[in-house]
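Starting off with a structure, shown below.
A single protein chain has been removed from this complex, and every other one stays in its place.
By letter and in written order, the chains are A and B; residue numbering begins at 1 in each of them.
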Amino acid sequence: MSFLRTVAVVMRKDLVVETRSMEVVYTSALFAVLCVLVFAFGFVQDGRADSAAAAAILWIAIAFAGTLALARVFDRERQNETLRAMLLAPVPRPALYVGKLAGVLTLLLVVEALVVPLVALWFQAALFRHAALMAGLILAGSTGYAAVGTLFAAMLARSRSRASLLPLLLYPITIPVIIAGVRGTAALLQPDADLPVARAWLMMLVSFDAVFITLSLWLFEPTMTE
Amino acid sequence: MKRLFPLLVVLCIAMFAYAPFLIVNAPYESTMGLVQKIFYFHVPAALTMFLSAFVASIAAAVFLFGRKPGADRIAVSAAELTVLFGLVVLITGPLWARKAWGVWWQWDARLTSTLVMWLVFQSYLLLRRYGGPGSDKLSAAVAVFGGALVPFVYWSVNMWRTVHPTTSVVPTLDASMRGPFYFCLLAFFLLYALLLAARTMLEAHRARLEALYLGLED
Partner (left out) sequence: MASADFTSLTFRDVTRHFGRRRALHHVTFTCEAGEIVAVLGANGAGKSTLLSIAATLLTPSAGSVLYGAQSARDGGIALRGRIGVLGHDLYLYPELTAAENLAFFARLYGMANVEAVVSASLTRAALLECAGEPVSSFSRGMRQRLALERALLHSPRLLLLDEPFTGLDDTASGVLRERLLESKRSGAIVVVTTHDLESIEALVDTAFVLTAGRAEPLRAGPGSLRQRYRSHVVS
């Protein structure tokens, strides 16, 4: 079976499971909204937050909600040991990784489709002024975050203390994603947007994605066999 | 090696004992004054930390792909030493910053990247300790990621902000300052090599002990 077919089969399965319960989208979206709200209390003064604060709040909400979604998606695979069943299948294991990554990324993008307009609305942030660049930053940032997160969540699926360890492993390694996301978004949100800077950050995110997806594809097989 | 080890330990102690004299006698830097002398320990510690991070990720990659348990013992030792030397950097840095910049901490490129790398290797050690069986492979993946992360952290934090004196300081050093600096650098590298060897040997002994324990009921 071809690599891409496996990816499609695994991703489709994850999305069907999610449409049955909507649990991951619902809980992570609500959690993201709560993050935005909690940080708003810290950043908003005289009824307004500056543009950099809106960018920071958006990316923190994405990161936190992403951790929640990752943990839940792999809890599902662990519940009936279906992760083992997939590893037993005669398919290249990196294809399973890409399939899970595609599923996680789709869920994350759905959550972001709700959170981004909300941040734009609540903070009068001009997130849609340069919509293409903004979408590029969100897509590239989420891909990098989900790529690292999927590998670690899969690795930790059989560990006892996975709930506490996942954020501890994920956050230091995805710091470049957060910096690039926040700074790139802030550059777009300034009164006169700094497009070259935003593009530079986008480039950095794309190269981060390339390097870390390649590394994860290499590391998935040796870390999944005990 | 076994016979050389104590000799090198004595040499290392002697070097660290002599270093303060060299540093005191090095010329007084006019703008910074006395605090500049932290530089003689701070920079070698930082270089050693990054060297150690590099050693840890290479060893972890060899362990994962080559299935060599010996490489894992080097990786775990190097990861611990990364955290240790990182601590030296993160303590001496603010001491200098307080005097030079007037604040204990600046979100400057190098300080921040050092902190991020330090946290990556902290998470390596945490995973190793609390991850349960099989965590040796998982933490190896963290170390490999850590190695690939260095340029990204450096690049992103650099683009974010920079107030730290640049790398070009070292080659442009006054000749009379260069001597003590390289002496200290050598001392730190020697200390690192010794600690790494000792820690790896300890880990090898532990592995042998485990093997003996497991063979006990045969």
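Quick note on the criterion: a residue touches a chain if its C-beta (ideal position, glycine included) is under 8 Å from a C-beta of that chain, and two chains touch if they have at least 3 such contacts.
Bear in mind that the values here come from a model prediction, so they are computed numbers and not experimental data.
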item	value
In the full complex, displayed partners of the excluded chain	A, B
Chain not shown: contacting residue from A:Ala29, A:Leu58 or A:Val91	A:Val91
Touch with the omitted chain, as defined above, among A:Thr6, A:Ser28 or A:Ser159	A:Thr6
Residues of chain A in contact with the chain not shown	1, 5-6, 9-10, 13, 16-17, 20-21, 76, 79-82, 84-92, 225-226
On chain B, residues whose C-beta touches the chain left out of the figure	133, 210, 213-214, 217
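One rule holds in what follows: only the chains that are shown with their structure count from here on.
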item	value
Rounded Å distance, chain A centre to chain B centre (Cα mean)	31
In the complex with chain B, residue positions of chain A that touch it	148, 151-152, 155-156, 158-161, 164-165, 168-169, 172-173, 175-176, 179-180, 183, 200-201, 204, 207-208, 211-212, 215, 218-219, 222-223, 226
Contact set on chain B toward chain A in their complex	64-65, 116, 119-120, 122-123, 126-127, 130-135, 137-138, 140-142, 144-146, 148-149, 152-153, 155-157, 159-160
